[in-house]
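In this view, the complex is presented without one of its protein chains, the others remaining in place.
Labels run A, B and C following the written order; every chain starts at residue 1.
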Amino acid sequence: MAAEKMALAKAINESLRRALDSDPKVLVMGEDVGKLGGVFRVTDGLQKDFGDSRVIDTPLAESGIVGTAIGLALRGYRPVVEIQFDGFVFPAYDQIVTQLAKMHARSLGKVKMPVVVRIPYGGGIGAVEHHSESPESLFAHVAGLKVVSPSNASDAYWMMQQAIQSDDPVIYFEPKRRYWDKGEVNTEAIPGPLHKARVVREGTDLTLVAYGPMVKLCQEAADAAAEEGKSLEVLDLRSVSPMDFDSIQASVEKTRRLVVVHEAPVFFGSGAEIAARITERCFYHLEAPVLRVGGYHAPYPPARLEDEYLPGLDRVLDAVDRALAY
Amino acid sequence: MAAEKMALAKAINESLRRALDSDPKVLVMGEDVGKLGGVFRVTDGLQKDFGDSRVIDTPLAESGIVGTAIGLALRGYRPVVEIQFDGFVFPAYDQIVTQLAKMHARSLGKVKMPVVVRIPYGGGIGAVEHHSESPESLFAHVAGLKVVSPSNASDAYWMMQQAIQSDDPVIYFEPKRRYWDKGEVNTEAIPGPLHKARVVREGTDLTLVAYGPMVKLCQEAADAAAEEGKSLEVLDLRSVSPMDFDSIQASVEKTRRLVVVHEAPVFFGSGAEIAARITERCFYHLEAPVLRVGGYHAPYPPARLEDEYLPGLDRVLDAVDRALAY
Amino acid sequence: MTVDSSAASEPRRSAAGKAGTTGSKTGTKRTTRTTSRSTTRAATGSGTRTSTDPELVQLLTPEGKRVKNAEYDAYVAGITPEELRGLYRDMVLTRRFDAEATALQRQGELGLWASLLGQEAAQIGSGRATREDDYVFPTYREHGVAWCRGVDPTNLLGMFRGVNHGGWDPNSNNFHLYTIVIGSQTLHATGYAMGVAKDGADSAVIAYFGDGASSQGDVAESFTFSAVYNAPVVFFCQNNQWAISEPTEKQTRVPLYQRAQGFGFPGVRVDGNDVLACLAVTRWALERARSGEGPTLVEAFTYRMGAHTTSDDPTRYRGDEERLAWEAKDPILRLRRYLEASNHTDDGFFAELEAESEALGKRVREAVRAMPDPDKFAIFENVYADGHALVDEERAQFAAYQASFADVEGV
Partner (left out) sequence: MTVDSSAASEPRRSAAGKAGTTGSKTGTKRTTRTTSRSTTRAATGSGTRTSTDPELVQLLTPEGKRVKNAEYDAYVAGITPEELRGLYRDMVLTRRFDAEATALQRQGELGLWASLLGQEAAQIGSGRATREDDYVFPTYREHGVAWCRGVDPTNLLGMFRGVNHGGWDPNSNNFHLYTIVIGSQTLHATGYAMGVAKDGADSAVIAYFGDGASSQGDVAESFTFSAVYNAPVVFFCQNNQWAISEPTEKQTRVPLYQRAQGFGFPGVRVDGNDVLACLAVTRWALERARSGEGPTLVEAFTYRMGAHTTSDDPTRYRGDEERLAWEAKDPILRLRRYLEASNHTDDGFFAELEAESEALGKRVREAVRAMPDPDKFAIFENVYADGHALVDEERAQFAAYQASFADVEGV
């Protein structure tokens, strides 16, 4: 059963299971992660198999969850904590940016913080307020954290393995609207390093960069563009911090045009950092400014408006056309 | 006494005094803001003159301070809350981004949130950990907030007046290392709108953009460059959200080169947003990529290293030279 | 026959007026009593919850028998048969509304629904204790309180349908928007109450939250602020035994009402399925607030009969027996038994209520189905009160982008 087709959520479940199984120091903590198996069933069955001292239903207090996870890490544990939804990470924000991110540096390297913070994020599931946000920028700006987001089942599985093995805190953003997307997972072959981007599709006319839930959209956009005779390269960034600028640069030096797509608001979003850095690196290669497609500078809207708010096929293709028009 | 020379901290004090005096709904709240007058004496004498029901020493709980300020705003008050130092705003981050920023939109405009959050920020004062950070990006990314930072006494005075009058929440970043810098304050003439940038110095070869504590540094850099025959334009942004891109664009269309300077880490910092947007707006004008000078992707270092970490004259001039070399 | 909640507001005002005239200082003694037993529990050092529940304030037994309570009887002493029928009607209509909303979710008209089934007494009893000038800060489940405040129930459905994040003007009924992030509103309530005190008003504020929410730091901070500033606020915790899949033992090892004492104000546990007791205790607590005695914690001991929300499947984490045991304590049945035994009702009353109930269901159904999707440009509205250049720019880009489709369609 080396390779198996499974849903992205199931891949994370399998990865957590493997980690719990192979390392007694690994813990899973969060609200409803135990008996219920999480509101998305990502931790389904884990408490049953590993007991409630390994898979822990916590009090309803996110700062407490991350704060105690820090203490457990100091004691030698490797906690994987779940934040139930993106919008609920902020009560824990202080512990994450002030303690979790800085403890290793503060101690001059004496203590390590192998804590994974799992956050189901992003929109597209028709949810109520606070259940559809994409706050990755707010973590990427903070030194000491690593920020990753898988786009498919195989990455979900392996990036979780690598995140748990990392001695640094990793904010692991799960693209919740892709939880049910199935993909091949080979549980024996590590696909590559955690923070390396992957060329999902080769192309020559323009590079589309995305991560997490937007990778699939970019693939669809590339399909659509291909029908119009445009060859788009699609890059799955996989990691937001660190960011694999080398891979973006290599692609842009070839295609000379770049469009970045993410759900998070454009203003101060990942696209800004990518545009700034790639423009600096590829100043003489770029035929067009780096264009950004993302959320607007507005709170995530009610569900009936989310299709207008979120980047969709047309908006991506519109940006592609604008970039190609330069 | 329309125009008077005063320190930046004193200008804020005078502005708060005026607001307390003219509007009974204005409150000042925070840790040690009352009897002590704040650890920087910014609220000195206010409790004595307006009483402890207007100038309120709060329990030591930042989430509680902002959360109760929200409730007071719902009751019709206009609280000005102080966060004692930049690094202590994070316990309040949830209330700020999830409640304060979103309440107006959530209520479809029915309730307003005229709350000012004062945050002394930035480094250069030789302080211990958490007392020198520049977290403005983490607020600018969040829709519903306005983010401003004065660079001089006159702006400190007037921008505070305008922030208090605004019906939106304003994060008011005070450049603490400039608290003692004196400047002319004319308490009768409003210099202009809150979110408009100001050309501090005209120039033709390159534009330096900064806000808050870095404006003075950029002026010094322009002085130094002038001696070498380079004409730098210096723009004081004043507002980080909204950002006056029109003024930056106008300047860059003239100078064709842009360097952004801020204390905050470069990665996902204001410079990224400025670079991305200005490159898009001025693609055919720019002779060089927008360069960024700021903090490194590392926790703010111990005081003995802060001069290496912070942008200084040489680093700004180095970036200027690099931009001019294109 | 009206089927909007404002029809029910009469008993509220008159009842509250009466409560205001009764004594208010009895709380001191009670707290002492209820907390002294807790001490014993607290000191055992054991992390497990004992199965015996601590004493709670009850005025109506599950069988509908009125039992005497020396301390709280006064708060419902003058209650009329009509008012009692009003409470019954409130609970029945609220339950009906709730069931309708659950059905509408199943039919795809709502994206989600958070049912109050089982918590009607806690909500109607406390809601009816409030005065018009009081201010209410709900969580996301206080449909019964909203009803008492005169918020049109169809307004509650907008956010669950996904057309807005809150469809009513908080200031029209002094009923704040639903707050989804657990516990945050307790601080808003405290701040609001601080403002009430500053204004010299004698209004009170009531903040609702759940057993799960009690663990949030914000709730503790609201206890601290309200105690230090002696703010006129009542913290009304509906302990419905569950926070999604987590039983209350995952939040505390002693009864929740005891939490208040360590912050310097009284806490009391009331039978949350006894509408009369909830009315009395909340009146007492609000009266304390009004008369300058500061905050109170009321723990309404009740039960979430249904799923956490329509997305939840409670069979995964709890058994039927528990539910059955609580069904025997049903808040509506209990009051009905009392009304019938007291001859306060006749068949006509129940028949009329049934018809009213049907009409409400119909109105809700129709209103939801007629609820239009918001205008696309609503995304950009109300982000700021005073405007923001970037929002204007993005709105304009969006308009141009939308227009480009119109062009295409126009071709």
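The definition used in the following text is that contacts are C-beta pairs under 8 Å (C-beta built on N, C-alpha and C of every residue); 3 or more make two chains touch, one makes a residue touch a chain.
Only a predicted model underlies this, so the values are computations on that prediction, with no experimental measurement involved.
S.K.: For the chain that does not appear here, which of the shown chains does it touch in the whole complex?
M.R.: Result: the unshown chain touches A, B, C.
S.K.: Decide which residue listed in A:Ala19, A:Val55, A:Leu72 or A:Val316 touches the omitted chain of the complex.
M.R.: Going through A:Ala19, A:Val55, A:Leu72 or A:Val316 one by one, A:Leu72 is the residue touching the chain not shown.
S.K.: Considering the complete complex, identify which of C:Asp98, C:Asp218 or C:Glu394 is in touch with the unshown chain.
M.R.: C:Asp218
S.K.: Can you work out which residue in C:Lys250, C:Arg283, C:His308 or C:His388 touches the chain that's missing from view?
M.R.: Considering the complete complex, C:Lys250 is the one touching the chain left out.
S.K.: Contact with the hidden chain only, please: which subunit A residues?
M.R.: 53, 58-59, 61, 63-64, 66-77, 94-95, 98-99, 102-113, 143-144, 146, 166-168, 195, 241-245
S.K.: Mind pulling the subunit B residues that touch the left-out chain?
M.R.: 31-32, 34-37, 39, 57-61, 63-64, 87-88, 90-91, 126-130, 267, 296-299, 301-305, 308-309, 314-315, 318
S.K.: Take the complete complex as the reference. Which residues in subunit C touch the chain that isn't displayed?
M.R.: 27-29, 31-32, 35-36, 38-47, 214-221, 224, 227-230, 249-254, 258-267, 288, 293-294
Convention: only the chains that are shown with their structure count from here on.
S.K.: Return the chain whose centre of C-alpha atoms lies at maximal distance from the corresponding centre of subunit A.
M.R.: When every chain centre is compared against subunit A, the largest gap points to C.
S.K.: What is the distance in Å between the mean C-alpha positions of subunit A and subunit C?
M.R.: Result: the chain centres lie 37 Å from each other.
S.K.: Where the centres are mean C-alpha positions, what is the separation of subunit B from subunit C, in Å?
M.R.: Whole-Å distance between the two chain centres: 41.
S.K.: Tell me, which residues of subunit B touch at least two other chains?
M.R.: 94, 98, 102, 105-106, 143-144, 241
S.K.: For subunit C, which residues are shared contacts with two or more other chains?
M.R.: Subunit C, residues with two or more chain partners: 164-165, 181, 217-218, 383, 388, 390-391.
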